[in-house]
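First the structure, then my questions, so here it is.
Yeah, one chain of the complex is gone here, protein chain that is, but the others are all in their spots.
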Amino acid sequence: MSLTALLPILALLSSLLAAVVIFALPESSHRLRTLVNLLAAVLKLGIVAAMTWGVFRGVDFSVSFSMLPGVSFMLRADALAMLFAGLSAVLWLLTTIYAVGYLEDSPNRSRFFGFFSLCVASTMGIALAGNLFTFFLFYEMLTLSTYPLVVHRGTARALQAGRNYIIYTLGGGVVLLLGIAWLHGLAGDLAFRETGHFQSVDPALHGQLTLVFVLLVAGLGVKAGMFPVHGWLPQAMVAPAPVSALLHAVAVVKAGAFGIVRVVYDIFGIDFAYRQGLLEPLAWLAAFTVLYGSLRALWQLDLKRRLAFSTISQVSYIILGVTLFGPLGTVGGLVHLLHQGIMKITLFFCAGNYAETLGVHRVDELDGAGARMPATSIAFTAAALGMIGVPPLAGFVTKWTLGAGALAAQMEWVVLVLLLSSLLNAAYFLPIVYRLWFLPVAAPWPEERRWGRLETNAWLFWPPLVTMLLLVLVGLLAPTAFSPLSWAQLIAVRMYLP
Amino acid sequence: MAGLLFTPLAWAALSLLLDFRRGRWLSWLGMLIQVLVSLSLWFAVAGGGGFFYALAGWEAPLGIALRVDGLAVSFVLLTAAVATACGVHAGVYLDPGKSWQRYFWPLFWFLWAGLNGVWLGADLFNLYVGLELISLAAVGLVALGGEAAALRAALRYLFAALLGSLAYLLGVALLYGQFGTLSLTGIAGVVGATEPAAALALLLMLAGLALKTALFPLHGWLPPAHGIAKSPVSALLSGLVVKASFYIAARLWLELGDRLGSQLLAQGLGALGAAAVLWGSWRAFRQPYLKQVVAYSSVAQIGYLFLLFPLTYAVAEPVSRLAQQGITLQVISHALAKAAMFLAAGNLILSVRSKRVDALGGVSHFLPFSLFSFGLAGVSLMGMPPTGGFAAKWLLLQASLASGQWWWIAVLLLGGVLAAAYVFRIYRASFLEDSVSDDFYHPPKTLEAIPMILALLALGLGLVAEPVLSVLALPFEVAAGVTAVQP
Amino acid sequence: MNSLPPTVLIAASVLLPLLYPLLALRGVWRGALRALLPLLPLPALVLALLSATPWTLELPWLVLGSTWMLDELRRSFLLLTALLWSTAGLYAAGYLGAEQLRRFCVFWGFTLAGNLGLVLAGDMASFYMFFTLMTFAGYGLVVHEGSDRARFAGRVYLVMALVGEMALLAGFLLAFRAADSLLLADVAVATTAGGADGWLIAALFLAGFGVKAGLPLLHFWLPLAHPVAPTPASAVLSGAMIKAGLLGWLLTLPIGELGWAPWGQFMIVLGFVGALGAALPGALQRDPKTVLAWSSISQMGLMAVLVGAALAAPGHAPSLVPLIALFALHHGLAKGCLFLAVGLVLPASRVLRLLLWLLLALPALSLLGLPFTSGALAKGAMKDTLLTLPGLPLGAQLPLLLQAATLATLVLVARYAWLLWRQLQPGAAATARWAGWTLAVLCSSVLFWCLPGVG
Amino acid sequence: MRRLLVLVSLAACTALTIALALAVLVAAESAVVSELPQQLAASLGRSGVEHPTTAVLLNFRSYDTLLEIGVLVIAGMSGISLASTRSLEDPALRSSDVLLYALQRWFVPLMLLLAAYLLWAGSHRPGGAFQAGAVLAATGVLMRLGGLPMAFIRPGVLLRLGLVLGFAVFLLVAIASALAGEAFLAYPPGMAGGLILAIETVLTLSIGMILLALFVAAPVSAEHEPEEGGGS
Partner (left out) sequence: MSPDLLYALAGVGLCGIGLAGFLLLDHLLRRLLAFNLLGSGVFLVLVGLAQHRGGPDPVPQALVLTGIVVAIAATALAIVLIRRYFHLTGRTSLADAGDGQS
């Protein structure tokens, strides 16, 4: 087997095997498990880096075999795949480090890390899936492997959240499956292709295809937390912080958003979707979700719940970008896929740090935490500002590109939505920042723990700082090669100028 | 070939003479032989194509011929895999101290022999004898131990099985009376389009077999029997035994259904299957006992099988093939997954010392491996990718779409969701952390490994569905004379 | 043409204040933090004084592809910024107590970096970036004291600033579409060519920068925020940061393009409303810093009048723009001195007291436009130019209005002096505070004449 | 409700019966004349026995018979697996009635003889292993009921050996021919007759044993409870 076929498989296997090994390890061998985790994460990062370089050079990494009559299992690394794969590889490493610290001294770590690795393997599979069928395969695998993580704590609330999560996502999966099967019946096995498949299609099929499009987007929208079907997301907050981080930044919601990206661009083709008028309603829905999520976030007192609603809002930016016909909109949506991930994971890391170090879960308990935990608070502040869209942070690049894309697509109202959303973001993030830095400590911390020299456990200390650095750098150095922005531009170029 | 038929029977006879412990060693050896023989036959067929094997040197219709085609050998191999797993598990799981356990092995081997007989059978009466062999052995296994509840379940099972067999035999009688042959191929060769008597015969046989397969309104006997038996036995029963009668029904339908069947019959069977899917899943969701959940899940999963009838009747050839492939995959994946599930459930029961679902609280602390196997098997039952269950569902979906019978789509999708509901109910129970009990028994590693292997097989089936299906579609040399392949 | 000074110097002028907050990471570096305060703008000062203009530095890898540049207009603003910040920094080194020193220094550094960077920025993204940096970090300076009044002021400041930022972002986005270029230099042309879009763009910029510049009706935050900040921060807020809005106008409004006369007239009217209207509320205040804040609104009104004039008379724009820069420089330095004076104490010796009042009078008189002050130069030039320009609205009333504006200034300065007289108490202050103030006064009154931007 | 159910069931049975009768009539009318009897007659000479039914049972369709014996064995051992059977003889039933005793002494040998005859007759006229085995079992039942001592057959290894003996020999023959190169269950040419007889003999023994064992297993008397299992 040649290297081009081997690398995608290796990328998958690195975490899959890690999962298997971790499941096999006894609960008590913590060091070994950590080692395996980190090794696998680093290995995957290396593989993804190598593949990214290859894709940049135009190498076609693909492997496929026939799985069922007329359906093949296909892994293929195109530029879009690497965008997502890169994100998950980088953030997996950090989240793993974080999770090791976060779960120190807690039970069931073997189970946790096993499913954690499975979850990442699924994400990698979603990224590298070469056709809709393979995508679905990993998409559902993701659903299943995240469930144990969501209910990890085993409390009644966690179980309730898990139940809702599974109801929503499985329901979405069913709709998605119906859409995929239908599409398969209409058009056969559809590999992802940069230009889509339906530039010229029998007009008699338009009606059915539109219906299929609606099914697919509805199914994917569940995970992406789009408006009417977002209910699971805030509840899933009961999961441990690294899980929330992973769920929100990399895996679950992104899988949904990424799926919509794939469907719009690589299955239907943006031209077809545009001509059929499929984009406009989606844009309205996404815009509504953006505002709705922000508005709901305003009223949340629980820090993680506020972040969750923020995710609902932010992920719809990606979808909004997709619906803006034109390269700039595409770039905006795609780049936000990464930027949102980096920013949101930072926020969740920080929220986890507050919870783990100070026992703080609510926004109004955070008064004066900046002095007690400056590094964490700096990271939080940076990420919050990034979310608002303050330049030169990651969020600004997104907002700028999205705005420019909206204007280029003659959809001026989207700019209004963006600005409004930025204001709302500011309205729910800045008070937190204010509490962190400008208010004195009001009451003793609910449950403080101390770890010697650093403000918190070293495993928890560094990841948010690294992601903060990332979120500054991806914005500051956006035009450089291999930055998210230029990678998204590369994708857009390959998409619009085939 | 001969080894395939001989070994189980001989081992049945031999193991009857030994006690449980020695029988165990003997049986494990026998399983090894069986697996090897099955494999070599499988490879022989995969390489050279299928053939008829005339027993005792007498060809059909005078003698009894075995039909050795890709489907049959695949099921033989499946049986070898599942039965071996159950056998190994049983060897560790069952308590050798109980003196009646010695009868487990001979019954087990007879069951195996009967299954092989059915997979390979091409003679209607021989199939009847094979069915009876299976039924009685199964009843014997259920009744083993002789507690009142087990006896009761065994009796219900026995009566259902006997009635089903007789209905089948009545059909055979009518067919023989009209066509003068017992060979299925022979009958298929001479049967015409409008034969009311033969149609009634087919109806009788299907009804009898449906009863033995526990199709929806006739499923009452299954949950008690499968629920009360020891876990390895339940695994065998749910995984393989019910499939035997379905297999015969399917063969009959595919050979004769296009002429003797009707749209009404086909849709009716499909509708019953659909009802089974929904009702069985719902019942499974409501059961307080773990194994009852799994047993009702069997009722539901069997329902899917009956979608074969509408999806192959009066449809285009490729659609029919899709449906057949889907059903085949469903049979195989359900056999693997359900066996895994029952074995894992047995482990869980062993470790919490209670059969109730709500006693599982906190078990995910201690038994993640068996729980994981259970979950994996559940994933296949739900029809989530990449499992065999999913591959089956996908093919059936495609067949439904292509044949325009969209109403089955709803059943397929809803069935998956309902399956998720009852599987996740178990999961949910096991994740609950507020239980005070810390008293868990850790089953031996072997017990934990076996369901995992089966579940992984079910999982992997989806990935290699295409090669598996291609073996099933191997060319079958009907015209070729008897080519007795010796082991 | 492009006589690029050493890149290190350019980088240092922005990066030094930007990285300076890193010193706050360790508590033991407190001393260094304080000592460095006045030195932060030095590279920028050197750049402003010594580099030959114009030059352009392309930084294609930065943000969305950046261009930094310095021309005469920017040089003047850079000079103002650097001078005022360094004197205020010196003052601050002597003004600040140990409490929350680190937090103050962090925000100080960031605000300064933003303020310097926006002057150097040649493209929309960088400009917006630095502008926002300044705005957000400035919040930290405003609420530094932590009093209820400060918090309230901070909230108003932040809300209005955010709205302004959003207007700017929308404006920049629209301008980007119209110009298909990120360069600020292309905005004016594109705005003019943009039709209805152009109007929207101009309106957005007018409002967006108007918030910062304290345009009437967008000024509410200003009298609240400027007084509550620590004195050195008030000085830079009112002296330098407020000018960022002005610079924004100059860089983004279609000055020198035909067809914007109505806009110019509108701005002139608005400017006079600010210039005159600020006098009454200002005169009623009891806090000298608040009086100064109103005075700033008033003075900014005059500058808005000038901008309006430049819009209304595109032909004269080339001569008006340096004038505006001059006015800004003058006002910034003078206003800085006045703010800093509020934090002084009366020395013990009578001679020194006299000296103090004398020195204090210099910027005050300068603001009034008395001879031999920078004010005389600026106001004189303004009067001359405005009165000679044809086709301005209110043409007949212009002399009167200008008189009135001077009167308004007088009222405010008098009120300020009176309040200060009542307020200053004897006591002792750190040398650095004295040095900073003195230096500021010197810059305002003496060095002004030597500065390269003048003329 | 219950009555309704009964009525429906009855109606269904009646309808089914009528349908069945009609089907039988139709099938009888349209029946294809089977060539099977002719084929059978032609092959009878090679089967080793003269009676066609026996030929079908033990040669042409010997696989059916093999499995059938398997079914019997299953039933037998399932039976004994459930019962506590110390011995095929029940001491409680041992009779002291002299008349019965005398009668039995006459009957038992006679019945044994009858069984032997049936066995031998099977090759050329109605009769055969099953009939013989049934008579044998009946003898056993009589002996048990009459209280004749049968302590020699313990439910230990010997009983199980007896149960399985016929089956085992049948199987052995079947596999032997397969190993010799013929098909499974095929008899070597010329030896068919002898082998069939041998098989029938052991089968008779086993069938008798199984039926007897089932008879003995069925009663459950209170004294032997609750210890289950087949002893030894």
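Note that the chains take the letters A, B, C and D in the order they are written out, and that residue 1 is the start of every chain.
To be clear about the criterion, a contact is a pair of C-beta atoms (placed from the backbone, for glycine too) under 8 Å apart; a residue touches a chain by one contact, two chains touch by 3 or more.
No experiment lies behind these values; they were computed from the predicted model shown.
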Original post:
Of the chains you can see, which ones touch the chain that is left out?
Top reply: B, D
Subject >> Hidden partner chain, touching residue among B:P8, B:G23, B:G87 or B:G180 >> reply: B:G180
Original post:
Which residue, B:L55, B:L170 or B:A377, contacts the hidden chain when the whole complex is considered?
Top reply: B:L170
**OP:** Name every residue on chain D in touch with the hidden partner chain.
**Re:** 5-6, 9-10, 13-14, 16-17, 20-21, 24-25, 27-28, 31, 33-34, 36-37, 40, 52-53, 55-57, 61, 64-65, 68-69, 71-72, 74-76, 78-79, 82-83, 128, 130, 210-211, 214-215, 217-220, 225
Original post:
List the chain B residues touching the unshown chain?
Top reply: 125, 128-129, 132, 135-136, 139-140, 143, 146-148, 151-152, 154-156, 158-160, 162-163, 166, 169-170, 172-174, 176-178, 180, 182, 220-221, 224
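As a working rule, only the chains that are shown with their structure count from here on.
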**OP:** Spell out the chains that contact chain C while also contacting chain D.
**Re:** none
Original post:
Across the interfaces B-D and A-B, which one involves more C-beta pairs in contact?
Top reply: B-D
Original post:
Based on Cα centres, what is the most central chain?
Top reply: A
Original post:
If you average the Cα atoms per chain, which one ends up farthest from chain C?
Top reply: D
Original post:
Once you find the CA centre of chain B and the CA centre of chain C, what distance in Å lies between them?
Top reply: 84
Subject >> chain B and chain D, separation of their C-alpha mean positions in angstrom >> reply: 29
Subject >> chain A and chain B, separation of their C-alpha mean positions in angstrom >> reply: 42
Original post:
In graph terms, with chains as vertices and touches as edges, which category applies: line, ring, star, complete, or other?
Top reply: line
Original post:
Which chains are in touch, pair by pair?
Top reply: A-B, A-C, B-D
Subject >> chain C to chain A touching residues, read off their complex >> reply: 25, 60-65, 103, 125, 128-129, 132-133, 136, 140, 143, 146, 151, 158, 162-163, 166, 169-170, 173-174, 176-177
Original post:
What does chain A use to touch chain B in their complex?
Top reply: 23, 65-71, 73, 107-108, 110-111, 114, 136-138, 140-141, 143-144, 147-148, 151-156, 158-159, 162-163, 166, 170-171, 173-174, 177-178, 181-182, 184-185
**OP:** Sort out for me which residues of chain D touch chain B in the complex.
**Re:** 19-20, 22-24, 26-28, 30-36, 39-40, 43, 59-64, 66-68, 70-71, 73-75, 77-78, 80-82, 157, 160-161, 163-164, 167-168, 171, 174-175, 178-179, 181-187, 228-232
